[in-house]
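Apart from one protein chain that is not included, each protein chain of the complex appears where it belongs.
Note that the chains are named A and B in the order they appear, and that numbering of residues resets to 1 at the start of each chain.
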Amino acid sequence: MKNLTRLSSCLASIVLLLSASIAQAAFPDKPITLIVPFKPGGSNDIVARQLGKQLSADWGQPVVIENKPGAGSDVGSAYTASQKADGYTIQIASVTFTMRPAIIAKQPFDAQNDFTRIALVGQSPLMLGVRPGAPADNAKDYFEYLRSKPGQLSYGATGVGSIQHFAGEILRKAIGSDIQAVQYKGGAPAMKDVMGDHIEFSIGSLTQMLPPYKAGQIKGLAVTSATRSESAPEIPTLQEVGVDGYEIVQWWGILGPKGIPGDIVNTLNSSINKVLKTSEFKEALAKKGSTPRPMSVPEFSAWMDKNFSTWIRVAKEQNIKK
Amino acid sequence: MDIFANIMIGLDTAISPVNLLYCFIGVFLGTFFGVLPGIGSLAAISMVLPVTFYLEPTTALVMLGGVYYGAEYGGSTASILLNLPGTPSNAVTCIDGYPMAQKGKAGLALFMTTIASYVGGTLGIIALFVLSPIIVAWALVFGPAEYFAIMILGLVAAATVTQDSPAKGLAMVCLGLLLGCTGMDLETGVPRFEYEFIELYEGFSFITIAMGLFGVSEIIFSVKTAVGRTFDQAVTFKSMLPSRDELRRSIAPMLRGAGVGGFFGALPGTGPSIATFVGYAIEKRVSDRPEEFGKGAIEGIMSPESANNAAVQTAFIPTLTLGIPGSASMAVMMGALMIHGISPGPQLMVERPDIFWGVAMSFWIGNIFLLVLNIPLIGFWIRILKVPYHLLYPAVIVLICVGVYSFRTSGFDIAMVLLFGMLGFVLRSLKFEMAPLLIGFILGPMVEENLRRAMLIFRGDFWAMVERPISGTLLFLTLILLLYTTYQIFFPKKKIVAGDSAQ
Partner (left out) sequence: MKRSFALSNDMVASFLILAISLFYFIGSHEYDMGSVRHMGPGYLPRAYAIVGLILSVLIFVSSIRKGDRVSLSLDLSYVRAFSMIVIAISAFALIIPVAGLIPAAFVTVVIASLGSNKFHFKTALGLAIIISVLIWLLFSVLLGLPMPGLKGL
């Protein structure tokens, strides 16, 4: 009798252990949906597809990319927030995700609290691009030129509170110019007006700026990251040219709905980090001037918090309206 | 010569069996998607995009290009047969194409638009080969001031497209402008006239407006008037061929349309939609029988179709040479290249001439496929019109619903179609025309953006815009057109005044 009890409890614990380990090994046991809150073809989409392709090879489960564009990225993010927190619906989010709460009065979700933070994927600097005929060949002289013509000059950004706008306003203040921000529907049309000498400069993504820069249609005066970009190592950073403490990078991270169990978050995080360390992924990102940046879950969470508070502070300082 | 060397490089790539195959598949899928109401070229490209990730980059672009112009072409089929425009450019084809079909000339209309597409497309490709550098320089000259000026001109020109009094045309443009205000304001990030619907943060979608105003309202009218009547359509090949007179009337509009399309296509942001409207307005102005427009004038389909396809081709110029996509569809295609690790841009022509010229040549081959594929299909399309209308229209309604719903799986969009269907029915009952409303809706946001941009750049000095040669000239032309139109409003055409005095 006693033995039987012991046996049964022993069996039970084995079953428990087994099922636990099965549950562990089994994630993911069905296709995972990766939401891209933008139209296909943008930088978020490209990063998500590369990541999804490699994750599905790793897991042996398809990773389905679903584009849910609209209202900045709020439509897709609202959708993610409303899904089951089982790790089977995750989303790519960029730096913009942490900027929007600082400038949008009303979002259909709480960006800080309605999401589980899973992993950082990679980052990319922006580039200060000017027309080839601009009246200076280096950033320092160029800033002098900007200061010398108060009340006359304009630069292009991609919407109020976009990363390009934040980057421009912070630079404007740092160099003491009164240059006027003008908004465009995307980096490409802004760049076109820089080339056509309608506006002075645009601080655009390296992805977009590199091709015309390499062809000499745009002059690259500086990059916005703390260190030089490997894709264009000849361009100095803004810090090097005397803009102290200037660091703004575009980044992409992975989020899920609030309340995904910790072990699943960790599984997702380590699978993603495994992909980030492959040379295939590194090369894919390098082509667009970006680098992978693996982070643990707590690191990424701290990174998000820091971003949220930075943008709220900057929006206040620069008087970017809510 | 360089050009011939380029053509040879291009041909070499384009006629490889794999590229030929995918070009054909792309054109076929594009035509198929385009014919379905509610699925325009952008939706078609987005649907096919994931498939192309497994292809070589050149092949991927060849296929997506095929889908793009195939869908633009297929859209005209639905416009002519059922008054269902899938893209803004197709809306213009509705104006005269649908009346032609109702007169029993659907075969002729479809055949001639195929020809116009082909000619426009071919001329556009020639421009792509020969004029790329000039066109790029030209596109860069256009800043916010110039864009504003040309769009204002387009708006005023659009108002004169109507049959009736210009005041009613302008009123419809104005209504379109007001509807276009809905959505997030770019300059300040404030959502406007969105009535608390997150679905309206990006404005009303073109598809819901076009399907409602053109499609649903047309069905409500036709259900009653078309009872028991099937359209009497001849389906012989001979009936598709134009008469000598029709052919004579087609050639000049087709060439003018290609010119207009080639010009606007190269301007990023304007592209095919404004090109087709301007092409149409020009034909109506130069025609010696403007009263036939809107009632099935063949000029009214030739010019816009030719302009559309020429613009589609030249829209690749800024995309491929500057890395600046001219339209949402172009942006998706650029994204497709970038997913393959190729950055479209100026150095593409130098580093990968096989891609650049291969794609360009494949467009031309794709246009031939369009001819081959579609001329035999015309007979099939016409047979759709032979289905008794009371059996046809419920199917069309379901197609509209599914097409619109598929756009972002939202019942809200169907509700919008319904709203615009009812608005369209009321306005058309009052003898207002829908085309000017649509152009107001499309151009309105662009007018606003560019005006506000220009005013910021010039620090509120409107004269700075007038002093620039291109924008100044365009604004001057607009003023003349507007004065002429005002004159027409106050002193309407003789027959009305004469009738008035005779009581």
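Assorted remarks:
Quick note on the criterion: a residue touches a chain if its C-beta (ideal position, glycine included) is under 8 Å from a C-beta of that chain, and two chains touch if they have at least 3 such contacts.
All of these numbers come straight from a predicted model, not from anything done at the bench.
The undisplayed chain touches these shown chains across the complete complex, B. The omitted chain makes contact with just one of the residues B:119, B:417 or B:481: B:417. When you scan B:3, B:18 or B:395 for touch with the missing chain, the hit is B:395.
Of the options B:78, B:109, B:170 or B:301, the residue whose C-beta touches the omitted chain is B:170.
Not every partner is drawn; the one left out touches chain B at residues 47, 165, 167-168, 170-171, 174-175, 177-178, 181, 185, 187-188, 190, 192-193, 216, 219-221, 223-224, 227-228, 388-391, 393-395, 397-402, 405-406, 409, 411, 414-415, 417-418, 421-422, 425-427, 429-432, 444, 447-448, 451-452, 455-456, 459-460, 462, 489, 492, 496, 499-500.
Keep in mind that, in the parts below, only the chains that are shown with their structure count from here on.
Taking the mean of the C-alpha atoms as each chain's centre, chain A and chain B sit 35 Å apart. Across the interface of their complex, chain A is touched by residues 46, 49-50, 53, 139-144, 184, 186-189, 198-199, 201-202, 268-269, 318, 322-325, 328, 331-336, 338-339, 341, 343-348, 350, 408, 449, 453, 456-457, 459 of chain B. The touching residues of chain A, when paired with chain B in their complex, are 39-42, 45-46, 49-50, 53, 65, 67-68, 70-72, 74-75, 78, 103-104, 108, 151-152, 154, 159-161, 180, 182-186, 188-189, 191-193, 195-196, 198-199, 207-208, 210-212, 214-215, 217, 283-284, 287-288, 321.
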